[in-house]
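The other protein chains are all here in position, but one chain of the complex has been omitted.
The letters A and B name the chains in turn, as written, and every chain counts its residues from 1.
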Amino acid sequence: MTEGMTESVKQQSAPAGDESRNAAPSSGLGIALAATLRRDLVLMLRYRGEVLNPLVFFALVITLFPIGISPDPELLQRIAPGLLWVAALLAALLSLDSLFRGDFDDGSLEQLLLAPQPLAALSLAKVAVHWLLTGLPLALMAPLLGVMLSLPPGSYSILSLSLALGSASLSLIGAIGAALTVGLARGGVLLSLLVLPLYIPVLIFGAGAVQAAIMGDGAGAHLAILGALLAASLALAPWGIAAALRISING
Amino acid sequence: MSLCLQARNLACERDDRSLFADLDVDIQGGEVVRVEGPNGCGKTTLLKILSGQLGDYSGALFWNGRPMQDVRDAFLRHLLYLGHAPGVKAGLSPLENLVWYQALSGERSSEDRRLDALANVDLAGFEDVPAGQLSAGQQRRIALARLKLTPRALWVLDEPFTAIDRNGVAALEATLLDHARAGGSVIVTTHHELAASPLLRRLPLGESMQPSAEA
Partner (left out) sequence: MWAFIHKLGSPKWFYALSARLQPWFWALAAVLIVIGTLWGLAFAPADYQQGNSFRIIYIHVPAAFLAQSVFVSMAVAGLVFMVWKIKVADMAAAVMAPFGAAMTFVALFSGAVWGVPTWGTWWMWDARLTSMLILLFLYLGVIALRGSFASRHSGARAASVLAMVGVINIPVIKYSVDWWYTLHQPATFSVTSSPAMPVSMWLPLLVMVVGFYSFFIALTLMRTRNEILRRESNKRWVKELFQEAQ
């Protein structure tokens, strides 16, 4: 364990004056981001259940509504946009709790916080993986469930698009809540309480987009607002996530 | 080597209980500082403060003479912290775990250096076994491989000897002293008795602190 140490210390541990050599931050950050994305993707794909569970939950909740309300296609068609959006939102929420919990439990989160890279950027990579493996599959799966709720054919692409755009905002906003509750032993229910009120604008414009597509009004305005919400979340949420993680690591 | 970490008037209280107060710490290059004290005296908390993780303290921290909040990035580039939890992903192999740590420090990926670091902690042959199937001691060794993989001047190690077998303990102890000899410094807590050495300094916590008179 000893040889090589002396040399490497000399190499690396020059005093703080060596910023110039340690600089090239953009490439360093790029490497760190790519590796974090890759690591989280590999981990999630190794535990496939974690990826599949929200999808199954989504399908199951959609199955409950016709049973609980009525199998009448006309009624279902009328409430389908809202049902699909609410169910997808809950499914995305379900998987949020585990976003940082694994890293918190095994100590990786401490290391993430101590990496010489901006924490906001690194947490953004983690959120991106969450969206890729939760929001995006939910958006792709939604048309299938739309068929079961007699959603008119013309609205499927808008349904998927609105869910894809909206769920990215949901992942970003939800990650703040997940980061705030990751240090708590039973954070799951609290997480929903914190996050669901913040989800309401996304829900309104997401379900509104599908509704508008069904009525033939054109969903462009809704999608534009969803895009604006996403842009705002992208700009602001990473700072919130980073601040929240710093708090949670303190216990 | 002008590595220098200073804490002035450090005080930390956690929910009305004072852990330590008026603590001055000076860490120079070339020493192994062992933080000592009974359970619950704030050793882990002190290590977290010194490694820049905790903000809940009063007093000031300086890195190479400059206030910590101004040079935090530079400080982090010289710091390697190992906490109670090893920070090893059970679902990844030792090699994959190290890939992430190497990249996290912004360095270019180097398989040779990773293999070398793993061999150095006696994990040759286990490179591709999921870490979850390894023993606690072996998982700890994956974390310790970072000492060699990503060389840093300041090591802050919280109970690094946990779950390590006797040979590993001896090797790690030698590593710590070598690091100090090469000009680096180590802050460590451990229940394991370190062999006396001119490089070893003890930092007692809790003993100077009388039980609060108000209690």
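Assume a residue touches a chain if its C-beta (ideal position, glycine included) is under 8 Å from a C-beta of that chain, and two chains touch if they have at least 3 such contacts.
As the structure is a computational prediction, the values presented were derived from the model and not from experiment.
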| item | value |
| --- | --- |
| Identified contact with the non-displayed chain, of A:56, A:69 or A:236 | A:236 |
| Residue, one of A:34, A:184 or A:231, that touches the chain absent here | A:184 |
| Residue, one of A:94, A:204 or A:234, that touches the chain absent here | A:204 |
| Sites on subunit A contacted by the missing partner chain, in the whole complex | 176, 180-181, 183-184, 187, 190, 193-194, 196-198, 200-201, 204-205, 208, 229, 232, 236, 240, 243-244, 247-248, 250-251 |
| Hidden partner interface residues of subunit B, rising order | 14-16, 56, 214 |
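What we mean here is this: only the chains that are shown with their structure count from here on.
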| item | value |
| --- | --- |
| Centre distance in Å when subunit A and subunit B are each reduced to the mean of their C-alpha atoms | 33 |
| Contact set on subunit A toward subunit B in their complex | 1-2, 4-13, 15-16, 19, 22, 24-25, 27-29, 31-32, 34-36, 39, 42-43, 46-47, 102, 105-108, 110-117, 246, 249-250 |
| In the complex, subunit B residues that touch subunit A | 1-3, 29, 51-56, 63-64, 66, 71, 73-79, 81, 83-92, 96, 99-109, 116, 120-121, 147-148, 151-154, 171-172, 174-175, 178-179, 181-184 |
